[in-house]
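Below: the structure, in structure tokens.
The full complex has more chains than appear here; those shown keep their coordinates.
As written, the chains take the letters A and B, and residue 1 is the first residue of each chain.
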């Protein structure tokens, strides 16, 4: 295991941004955006989402040019959104197309429009420099609509910095304590965690060979291989993609059937997909899903897994929001790191690197924030 | 239409007062003040209102000289108010008349007493220099108890700067968008608004000649002239009196019967009476009433109009408080003004002029605020 030489920047340094703006952030599940006005705060910017008549998703600043009233309190008129106060209308590019009681339209009248891409069942927006909004930079969550996988997910609003959720996901030893009844087994605490990092990607891998599966996994094995029981090889392969996406490859296979070498035909696997969009510095839209690679058409399993994970994440939420409150009460506190923190330390460094690079590009003033209201 | 040369001072400049103290402010409806203690915050001052045994209204600082406990938590004893904690009593002029466990009364012991006048069904108080409290300066809302008019009103507490409500009332084109179903008609957006200003008075006039009346008005015409239908001449004449009173003369008459020239015998008129007392910088006691000039003894019409306006104002409240939150989130934001904003711009300038004159008189320290707790 590689452990970082020193700690990343402190979480509560309010003089530096807590997230980059030049990044794709999930703003909503695709099914949540339609022919009504959907307000959402992303990267501390008020955004309104809707679809044009042809189905194209639009993301505009949720703040009228005239009096700052939220456009989401207005209404759609064709492909345009009309402010609910004085009726000023904007098209999907944010240009004003109507003003009350006057013939001419002030040429400067517009609201900001954000680059939008739909992928993996999410609507992604880019709050930063539009010229840099390359769709290839969208983090890989393809399991969410891959025909070889089946699953579903939800959104949770956390009253916590998104980086605390990253910390939580980068170290699964907490399962032994937070989720003792469902996921825990002693080997989580004893087996070695292998952490690697390159660019904005951090992976943390743990194998538990020849172990007894905990309830969450024995039930899934029974579904895929009815009647079978015995020891398993269990894996947890965590993949972080800066700034805020964590996909976790977890599974068990019959012990000794070659899972560590790549043959997982005698096992079951899940992908826990997580992307934690900063709403504000202290609040997060946590979009997650769980997908599996067996019995793809059994909606009962889909529902059971989704509800099971939802329950587990409620336990994490209680712990993480308590941690946020403790941070708020202890500004400038210096943290001690254990071996288990190696994954999150590298993830934090990858986030810091993105922020630092962006600060160098656009300057301390963070021009994009100022423009977006 | 005259448009101001430049914008007034920004709304959110916290270094300057948002309202003058040398002004009459409605503190309560007259029926709300009696032989109990009525606390109300006016111009950011805690005030307690009550009536003496002879019915005279009294306004004292709601804060005991001894320990600052609200006097409104105490009780009346004859014409005096006794603090509920240690029993110190004050007369209607604010002088201490009793102290516990001692014979002598500290000669400096007193609370501030505010000039009070009852007029037009409201209790008005003057938070500023008592020497300047001339009752002739009370804004004209006489329709509220004029025997030629009938009506009623209510009080709404707005979580917004009173000036945002002034803005709202000075431009009725918002009716087309906020109140589309009840009051709107296309001509509101196309007819010319005539704005005039002199001293602290701003008037904004709009005539719509030969138009079809919207539901709110056709129903009233039917009441006054049963069976009649046809085009109308419709008017909206808004009168602002600094710092916070707006009376609106609205009505319709049978088209071509001379209403623009002054003959309104073939029509119906309402007066919307509004006075927006600043409670704090960000909250407002909005006192309003609607009066009419026909069927004066029909309580059914009175109730229907009052409830109709109450519903319309709920729509305005949602929009205005959203605007206040947007302002709070965007300190220092510079606003763009449209033609429709001419009335509110002049109103804001009249308010600014009152504040500036007062600041020159009493200095930046605003001595009266300091004295009033």
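What to note about this one:
Keep this in mind: a residue touches a chain if its C-beta (ideal position, glycine included) is under 8 Å from a C-beta of that chain, and two chains touch if they have at least 3 such contacts.
Being a predicted model, the structure only gives us computed values, none of them experimental.
Oligomeric state of the entire complex in this file, given as copies of the one sequence with 2 shown: 3.
Basically, only the chains that are shown with their structure count from here on.
After Cα superposition, the angle needed to carry chain A onto chain B is 120 degrees, rounded to a multiple of 5. Each chain gets a centre from the mean of its Cα atoms; for chain A and chain B, those two points are 49 Å apart.
Note for the complex: chain B touches chain A at residues 171, 173-174, 176-178, 188-190, 193, 318-319, 322-323, 326-327, 329-330, 333, 335-336, 338-340.
Those residues of chain A that touch chain B in the shared complex are 46, 63, 65-70, 73-74, 82-87, 99-102, 106, 108-109, 373.
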